[in-house]
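In this view, the complex is presented without one of its protein chains, the others remaining in place.
Per-chain residue numbering starts at 1, and chain names A and B are given in the order in which the chains are listed.
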Amino acid sequence: METILQQVQGFMYPNEIELQWSILIVLYPFITGLVAGAFILASLEKVFRVEAVKPTYRLALLTALAFLLVAPLPLQLHLGHPERSLEMYLTPHTSSAMAMFGFVYLWYLMVVLVLEIWLDYREEIVLRARSSRGALRLLYRIMSLGVDNISPQSLKIDEKLARIITIIGVPSAFLLHGYVGFIFGSVKANPWWSTPLMPIVFLFSAMVSGIALVMLMYMVVSSWRRTGIDMRCLDTIARYLFYAFIIDFSLELLDLVHRIYEADESFKSLDFMVHTKLFTSQIVIQIVLGTLLPLGLLFLTQVARLSERARKTVYGTAGVLTMVGIFAMRWNVVIGGQLFSKSFLGYTTYKLDFATREGLLPAIVLMILPFVILALLVRLLPPWEPNDAGTKTTACP
Amino acid sequence: MSHFFKDTEHLLRMAGLFAAGVVGFVVLRAIFVPAGFGELGHFRTGALADNQSRPLVFAGREACEECHDEVVALRKGGAHAGVGCEACHGALAAHAGDPATVQARRPDPKATCLICHLPNAAKPTSFPQVDPSEHGDGQACTSCHRPHNPKVQ
Partner (left out) sequence: MPTTRRELLQKGSALLLLTGAAAAALEEVLAGTPEKAEGYRLQEHWWAMTIDIGACIGCGNCVRACKTENDVPREPYYFRTWVERYRVPEGDLEHPLVDSPNGGYDGFPELSQPDKGAKSFFVPKLCNHCAHSPCVQVCPVGATFESPDGVVLVDTTYCLGCRYCVQACPYGCRFIDPRSHTVNKCTLCYHRITRGLTTACCETCPTGARRLGDLKSPTDPIHEFLRTHTVHVLKPQMATGSKVYYAALDGSVR
């Protein structure tokens, strides 16, 4: 604390000097954003009947699940008393967006994601329950709820129900991540956060990051399995990434222009902060490298005729830059919102430790963990047929 | 018809699981929601008593006045009449509770006065401010001023 004290510029209310929300709270919206984005990409196939993205349907769902399971962990690590977190279910304060999190999360996990995955995979689960042995067989039997029936009629009912769930799932995904934006956007005390645009900006940047993630994963996994990449699929995903990015960029630009134009009491202080303390993370990383560059690259693929190899390189680069940019966006919102004083007269610094409870190390571990879980899930419920290019039913026409 | 139930058995079982979850939640709530929650608002009523049951560290001037009549008389009408006893003498609930065993300390005859009376541009100009280098010849303030009624006659 003493070191932070020495680095305070100007005046801050004494209790403001130490930041309240750390990198873990940056991680949380990033992770739930990936969940929402991956799910919406998956639902493109089911609900909007975009056939082209079918090869990524199951992979997107499993990715969403893996990340959703990890999502509460940064929050638990951050809480002063994680053992009391059940209180949010027992006595939720209905005026608090954070209280509603527990129920939205539970709803989304159980009713949307788990149900949808279960319905989609049920045939395979039963088949594997029949053909495997030992502990694995028990696991599959539990997953099938002890029901062995995979008649065409039952599968048809499953498919109908799955479609309904996906339709419910889309607004649920919006809610899952939109409320995170609302948690910030509804804090009138903080002008960096307080805007009605916040939930929408969060949501669209979530879609961008989620689509980019699935796109990258599809490319990586296909290259590992040495199966070909369905270029029609990849091109379609990239196109949706581009559209989502344009909307996201427009929204953030709108927020920026609005702030500069209205120039309210907080503007000078925030402007100074962006140009000094947030220069690297916001202007360089989020805007230039993380938004303008990938947008430009994707635009190129839409207007120019590039070879397959060139497109893959561009998509890969754009995807990585996008992920970095969206992470930077979360960082700039969460950390940026705490670097300036609510008196608009001063600034503090964020000291990121390494191996403490809220340090860089747990953050890195929490980012790797979903991939570990995903690897397990992919083992249990392969998103593709063995030796198949990677679709559930037929290959992409 | 029986086919229908056979084909939806897995769904019924899943629905059953969900129902069990809801029941479990209701039971959990009944067990774990703390007593007295929600009576006066969205909080545990006992928290009011928790906040109320801290020990006193400052006694409050009325407690001092119960015993120290002579000081009360002295302060009457003086410039320090409105200043609480513990503003200079420090926290004295322990002394008020057990005057025989817990002694009160005499404040420093100069440093204590300067806490308030040292000149500062931000102090209201009507407030008496004294530069110790220009007033008092380096002596303790109590050489001339009685702290309980400071005006020098």
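Note that in this section contacts are C-beta pairs under 8 Å (C-beta built on N, C-alpha and C of every residue); 3 or more make two chains touch, one makes a residue touch a chain.
Since we're looking at a predicted model, the values are computed, not measured.
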Looking at the whole complex, which visible chains does the left-out chain touch?
A, B
Omitted-chain footprint on chain A covers residues 1-2, 5, 11-18, 20-21, 75, 78-82, 84-85, 87-88, 90-93, 95-99, 101, 183, 186-190, 338, 341-345
Chain B residues touching the omitted chain (full complex):
34, 36-37, 40-58, 60-62, 80, 82-84, 86-87, 91, 115-116, 118-124, 127
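Methods note: only the chains that are shown with their structure count from here on.
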Within the complex, which stretch of chain A touches chain B?
86, 89-91, 93, 110, 115, 118, 122, 144-147, 149, 151, 153-154, 157, 161
As the complex stands, chain B meets chain A at residues 3, 6-11, 13-14, 17-18, 21, 25, 28-29, 32-33, 37-38, 42
